[in-house]
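A protein chain is absent from this complex, but the other protein chains hold their places.
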Amino acid sequence: MHDNATFEFLCRMGDNTLVLGHRVSEWCGVSPVLEEDIALANTALDLIGQTQMWLGLAGDIEGKGRSADDLAMLRDVWDFRNLLLVEQPNGDFGQTLMRQFLFDAWHVRMLQALTGSSDKRIAEIAAKAVKEASYHVERSGDTVIGLGDGTAESHGRMQAALDLLWPYVGEMFICDDVDEAMKSAGIAPDPNDLRAGFDSHVTQVMTDATLLIPEDDFAHKGGKNGHRHSEHLGHMLTQMQWLQRAYPGASW
Amino acid sequence: MSAPNSAYPDTPEAQPEKPKRHEWPLWEIFIRGQHGMSHRHVGSLHAADAEMAIKNARDVYTRRNEGVSIWAVQASHIAASSPSHKGPLYEPSESKVYRHPTFFDIPDEVGAM
Partner (left out) sequence: MYAQMVKSTGQGVKSLDDMEPQERAFQERIDAGDKIEPKDWMPDGYRKTLIRQIGQHGHSEIVGQLPEGNWITRAPTLERKAILLAKVQDEAGHGLYLYCAAETLGVSRDELTEDLLSGKMKYSSIFNYPTLTWADMGAVGWLVDGAAIMNQVPLQRTSYGPYARAMVRICKEESFHQRQGYDIMMKMARGTPAQKRMAQDALNRFWYPSLMMFGPSDKDSVHSAQSMAWKIKMNTNDELRQKFVDQTVPQAEYLGLTVPDETLQWNEGKGGYDFAEPDWSEFFDVIKGNGPCNRERLAARNKAWDDGKWVRDGLLAHAEKRASKKVAAE
């Protein structure tokens, strides 16, 4: 049970970075300004690198000989364990950066906690990833502020993005059986414990951005336990996994 | 905002009659590498303000581990010497060869100096 739960947990971490890294990479070559193009690619590269580590470790712990690539390219939607937030489509640049900031503000706290994990391998991955995430959250936070407190148009678009994505925030803090097992083994924190820090960070940024956090705290769920993903994920996988599916067994 | 060419005020604008667009200003980027050397000019980029210039520089100019410290200076704030003064500015130092240690012959027996 313990190893099963750890495998599940690692898939959650790795699928988040896999799916979000993929989404961010969709911006390559078409972002609003060259400097942003380069910065977004850096974020995507960090996330892909973290994916290799999380899913690599997941495969080791599972012990069935599956590599990070096998897990990324050969599982179907119901086996993915990422948050619904990260599979949401890019929308406009503001929506992409809002999604990024909301994820980063959670991610950096989760990784910070994982640096003290009782599992040394997890602590090591987190120690590397938390540095990347700290930069991500600074950059995405600044951009949310800049666009929120920019022109009337940029303000309106950012408020719309926040309204659209806020219902996907709650899932990050749900505590289920896997989280309970991780918590009691000292492997990972209780997600609830990350909420206060997240809320004060997000409130500060949204205040600076002159944006209003929606009062309704309804939360969509079903991503991190794989129970019910959105329709978007399947389309992403058809693209991401196409070569591996069309030419099984080939080496690339 | 600043004229795109403001780091080089002697250079005539290509199309002076056209009004300049509202662009992000140009910044000159200086990076100090790993080994304790001085900051060195590595290139330019555009950013809306200084904080963004530093972040953009991090993303654009340190992708291959090039640096540990970044300076960003808005290009219009750089004062530059004029090429027509090249002679008076730099040639006088050419004759002061005694400023260079190799000017002096020290016998080998004296040892390292």
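Per-chain residue numbering starts at 1, and chain names A and B are given in the order in which the chains are listed.
The definition used in the following text is that contacts are C-beta pairs under 8 Å (C-beta built on N, C-alpha and C of every residue); 3 or more make two chains touch, one makes a residue touch a chain.
The structure presented is a predicted model; accordingly, all values stated were derived computationally and were not measured.
Among the chains on display, the ones the left-out chain touches in the entire complex are A, B. From the options A:88, A:112 or A:143, the residue with contact to the chain not on display is A:143.
Among A:41, A:111, A:178 or A:233, only A:41 touches the chain left out of the display. Although one chain is not drawn, its touching partners on chain B can still be listed: residues 1, 4-5, 7-8, 10-15, 20-24, 26, 42-46, 48-49, 52, 60, 63-64, 80, 82-83.
Residues of chain A that touch the chain left out of the display are 18, 22, 25-26, 28-38, 41-42, 44-45, 48-49, 51-52, 68-69, 72-73, 92-94, 143, 145-147, 149-151, 153-155, 157, 239-240, 242-244, 247, 249-252.
Basically, only the chains that are shown with their structure count from here on.
Between the Cα centres of chain A and chain B there is a gap of 40 Å. Residues 24, 45-48, 51-52, 55-56, 58-60, 63 of chain B are the ones that touch chain A when the two sit in their complex.
Across the complex, chain A meets chain B through its residues 33-35, 38-39, 42, 135, 138-139, 142, 146.
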